[in-house]
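What follows is a single structure, and I will ask about it in a moment.
Heads up, one of the protein chains got dropped from this complex, but the rest are sitting where they should.
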Amino acid sequence: MWTFFHKLASPPHFYDLAAKFIPWFGVIGAACVAYGAIAGLFYAPADYQQGDAFRIIYVHVPSAYLSMMAYMIMAVSAAIGLIWRIKLSHAVAAAAAPLGAWFTFLALMTGSIWGRPMWGTWWEWGDPRLTSELLMLFLYFGYMALRAAIDDTTKADKASAVLALVGAVNIPIIHFSVEWWSSLHQGATLVREGGPAIETGMLYPLLAMIFGFTFIFGALLLGRVRTEVLFRERRANWVRKLVLPEGDHA
Amino acid sequence: MNQPTLNMPSLSSGFLSVVRRDVLLAWKRPGDVLNPLFFFAMVSTLFPLAVGPSSEELAFSGPGVVWVAALLAALLSLNSLFMSDFEDGSLDQLILSPQPLPMTALAKALAHWLITGLPLVLVSPLVAITFQMPAQTISVMMVTLTFGTVSLSLLGSIGAALTVGLHRGTALLSLLILPLAMPILIFGARTVSLAAADDAVSAGVYFLAAYCMLTLTLAPFATAAALRISNE
Partner (left out) sequence: MSEMLSMGNYGAYVWSSFGLTLIVLVVCVVQGRSRHKSVLKDVVVRIKAMESK
């Protein structure tokens, strides 16, 4: 069991293994998303309240879910990196942050586009989820800015790991306080996404989208971790062997 | 120091000596205390000038303005929390000293609050009066500001420890701390608004007190870890 983890965490082994997984993740993800998008756009029945605008949730919900997921991955691997000093997990944290920021951006934009026909405005401060997502984006920016400001990779890993953990403790509190804040805001009654009971014809495409987005995210993450590993190990012997053809050794 | 156990100061005296040292240093450089206060007063002046002199609108926006100004003023002073210690090398001494580092971090944050947070709470009624705040609301505002500035000093000490020794530290520090400080701002400002509308304020005050306790217990450990990393 432990030898498996140690082998997985060894950079050259991970570098090869990830390269094998990426195409599979990509294909599975693309297939699920293709099914989910076609079924969601054309075959799922229109919502009785929101009409066809509800179809935006097929891209909004997966991105919102991934924006949280990416932060969780980032914080957990940061913790593992701090506690057990596994370099690979710091590379995972570094790779997850920009992806998480992209999906948070996507969740914000699609949420805002959905809000325009539903609330009649591009931005509704009264909606706690949109506001939380915005703060989430700021958390990602802070994390990436701290990483970018420290030149030494080892130091940047540790410092940003502390920040990721402090952020992880704060996220539930931020969500709670934003909920409380918007609950005081009377007046605007918001249409809830999906309505009370979601039909199976609507649900299956959504599940396929969430599943597919997760696999695409996995492929993107593995790709970025490979880049990080390559950069961090640039002085290692296995990288030298990797980039130089056999006959080139002087 | 042949027998370090004999010479080691007790936990409380070490803690107090760090606090005393920082407060004395601030006493000798009054700018450190006064600048955030001036900043606080000036930012609060910006809003009436920008929004207009209508007293109804000012009474409505007062709690938010005071809280935003307090948050910015507290942030402004955070950058210097570990800066001078880092520059003259006394940070190394603090890290190497037999005192547990989280205790020292707590002392530094507390000293920071005494230097910047407490004066800000004491000055805030002056600003509040210009926003037509009634006396009852002002007392609620001072309570929320007390809990809020303590939390901010502690939360900010993590950010200050992470960015100590970096160029462009101030802007980075704000970027790191502002999103984390949102719950304080939300509960602080909204509770004062509720007080102004004669609504129940206990929920917000309890939350701020709970958040303050959370930062008191957890933040020193994060700050200590960050200081060790930054000072490697």
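Note that the chains take the letters A and B in the order they are written out, and that residue 1 is the start of every chain.
Definition applied: a contact is a pair of C-beta atoms (placed from the backbone, for glycine too) under 8 Å apart; a residue touches a chain by one contact, two chains touch by 3 or more.
Computed from a predicted model, the values in this text were never measured in an experiment.
In terms of the touch definition stated at the top, the absent chain reaches A within the entire complex. For the options A:9, A:28 or A:53, the residue in contact with the chain missing from this view is A:53. Per the touch definition above, the residue from A:39, A:92 or A:239 contacting the chain not shown is A:239. Of the listed residues A:17, A:37, A:79 or A:145, the one in contact with the hidden chain in the full complex is A:37. Considering the whole complex, the residue from A:25, A:102 or A:181 that touches the absent chain is A:102.
Across the entire complex, the residue among A:13, A:116 or A:129 in touch with the chain not shown is A:116. Although one chain is not shown, part of subunit A still touches it, namely residues 37, 41-42, 46, 51-53, 55-56, 58-60, 63, 99, 102-103, 105-106, 109-110, 113-114, 116-117, 216, 220, 223-224, 226-227, 230-231, 234, 239-240, 243-244, 248, 250.
Basically, only the chains that are shown with their structure count from here on.
With each centre defined as the average position of its C-alpha atoms, the distance from subunit A to subunit B rounds to 33 Å. On the subunit B side of its complex with subunit A, the touching residues are 158, 162-163, 166-168, 172, 175-176, 178-180, 182-183, 186-187, 190, 194, 203, 207, 211, 218, 222, 225-226, 229-230, 232. Across the complex, subunit B is touched by residues 82, 135, 138-139, 141-142, 145-146, 149-150, 155, 158-159, 162-163, 165-167, 169-170, 173-174, 176-178, 180-181, 184 of subunit A.
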